[in-house]
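I'd like to ask you about the structure that follows.
Just one protein chain is left out here, and the rest sit where they should.
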Amino acid sequence: MAKIAIVYFSGYGHTKKQAEAVHAGAASASGATATLYAIDPEGNLPDSAWDDFDQADAIIYGSPTYMGGPAWQFKKFADASSKRWFTLAWKDKVAGGFTNSASANGDKFSTITYFFTLSQQHGQIWVGTGMKSSNTKADGPDSINWTAGYAGAMAISPADASPDEAPGKGDLETARLYGARIADYAVKTR
Amino acid sequence: MAKIAIVYFSGYGHTKKQAEAVHAGAASASGATATLYAIDPEGNLPDSAWDDFDQADAIIYGSPTYMGGPAWQFKKFADASSKRWFTLAWKDKVAGGFTNSASANGDKFSTITYFFTLSQQHGQIWVGTGMKSSNTKADGPDSINWTAGYAGAMAISPADASPDEAPGKGDLETARLYGARIADYAVKTR
Amino acid sequence: MAKIAIVYFSGYGHTKKQAEAVHAGAASASGATATLYAIDPEGNLPDSAWDDFDQADAIIYGSPTYMGGPAWQFKKFADASSKRWFTLAWKDKVAGGFTNSASANGDKFSTITYFFTLSQQHGQIWVGTGMKSSNTKADGPDSINWTAGYAGAMAISPADASPDEAPGKGDLETARLYGARIADYAVKTR
Partner (left out) sequence: MAKIAIVYFSGYGHTKKQAEAVHAGAASASGATATLYAIDPEGNLPDSAWDDFDQADAIIYGSPTYMGGPAWQFKKFADASSKRWFTLAWKDKVAGGFTNSASANGDKFSTITYFFTLSQQHGQIWVGTGMKSSNTKADGPDSINWTAGYAGAMAISPADASPDEAPGKGDLETARLYGARIADYAVKTR
């Protein structure tokens, strides 16, 4: 079985919803198992998580976009991964990423680009959404990839929406399809 | 009078609408004059435009986002500006940028970041929108900076919308306010 | 046999040298054939090249960094690839990229990030150098990946160096190893 690790930070629960959708997609892929790893509010993970990452076929990164980039808790995890970087321990593992923020654009692309940059420090193989976007007048937040991420999955959660309300249907389905795509790719190439 | 030059490429007319809104804002600023320069379909500009840029206090860049970056016609202009780069002829001129594309995100941030990178090659001073975004459940395309550009102005024109229909009211007003902000800054600092 | 296409623009011959090194590496991989495609000074390619790309297992992008991004001729090729984007014709093809410029950094990362962004519009799978960098006091331009590209291969050609003199030994060997890595990956995953 291909092992898919999804490591993420969520501040208020919206990115957690997105992570769960990525997980549901990855877990549904034939030949794959998927596990969620939540970075804690101090930017830490249990040692066992690091052991799991070393065994994983794919590591997917997730964080809200705060002040134009990933949350510091995620960056603390990324900096701690330098231990693996020294030996290129994650080389050739599949990578992907997802992010959520309150506004339509709001520098989400900056966070996805950072995930990519991190993955390349590790020598990973990046897999994006592989989707067209829904971009006609008839489309809206319920449409798949209306938020329009190519390199990774993006979601919008308005500032006054609870995690029960947002991300919306389209963003969650996009996350689910993305998780499935990455897992399928990991199964095919392991 | 502070001279504001807005140099842009538009493929189908939507970015032209956005450029005209930036122009209207800049022209409305007390103490400023503003001029639009349209890059032609071959990526060229008349020689007189280059003379004007050399005299300008601010040069604002605009292009649709095509395939994840500015249109090639804009890039041809940027490459031609290397003549000015050799002598740092545009050093300390104010800079800004705007872009339009069919989907909500769709790598617009990549284009704005390129405009910034170009401006820094020239030693220019970058002025972003200076706006918060409209990001509550009650907001939508009619709200100011709902599309949510910070480093520059962003607009959405659905793939099946004519330039009469899109960019929408909120994006055009954002562009107008951005043009006014840059012109005000150029007046204040010249 | 896995087919590796290397499509690049070179203004003065230095990036051509880098492209040839990538090609040599790709062609040396067991089970792979590699072909170079030079974008002409007007930003065009023969129709047959486009047919070849459609059949390729990997498409590698190359351009000098001019004014903080890929040359306009490369961007014209990228914009022309929108025809393939409409049908996601290049989805799941392996991707990579390389760039050369006169100075040590000089915004090379911006060009590599653009290649990545383009590849993700197409739904491609990105493979970086997978190398550590040579970064001790004893290292220099002759060392492998001293220029230190992770997401793609980078090279330095001083402004007064001919294509016979630059890129240097280390950069060319980095390019060769990168070409081999991409080809090996394409063979393994096709």
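Brief remarks follow.
Letters A, B and C mark the chains as written, and numbering starts fresh at 1 in each.
Just so we're on the same page, a residue touches a chain if its C-beta (ideal position, glycine included) is under 8 Å from a C-beta of that chain, and two chains touch if they have at least 3 such contacts.
Just so you know, these numbers come straight off a predicted model, no measurement behind them.
Across A:98, A:114 or A:185, the residue that sits in touch with the chain not pictured is A:114. Not every partner is drawn; the one left out touches chain C at residues 68, 102-110, 133-137, 139, 146-151, 154, 156, 158-161, 165. One chain of the complex is left out; on chain A, the residues touching it are 43, 66-73, 75-76, 78-79, 81-82, 85, 107, 110, 113-114, 117-118, 120-121.
Remark: the residues of chain B touching the chain excluded from display are 88, 91-92, 113, 116-117, 119-121, 123-132, 150-151, 185, 188-189.
Keep this in mind: only the chains that are shown with their structure count from here on.
Of all residue numbers used at the contact between chain B and chain C, over half are used by both chains, marking a mostly same-residue interface.
Per the C-alpha superposition, chain A sits rotated 180 degrees relative to chain C, a value rounded to a multiple of 5. As a whole-number value, the distance joining the C-alpha centres of chain A and chain C reads 27 Å. Residues of chain B in contact with two or more other chains: 68, 107, 110.
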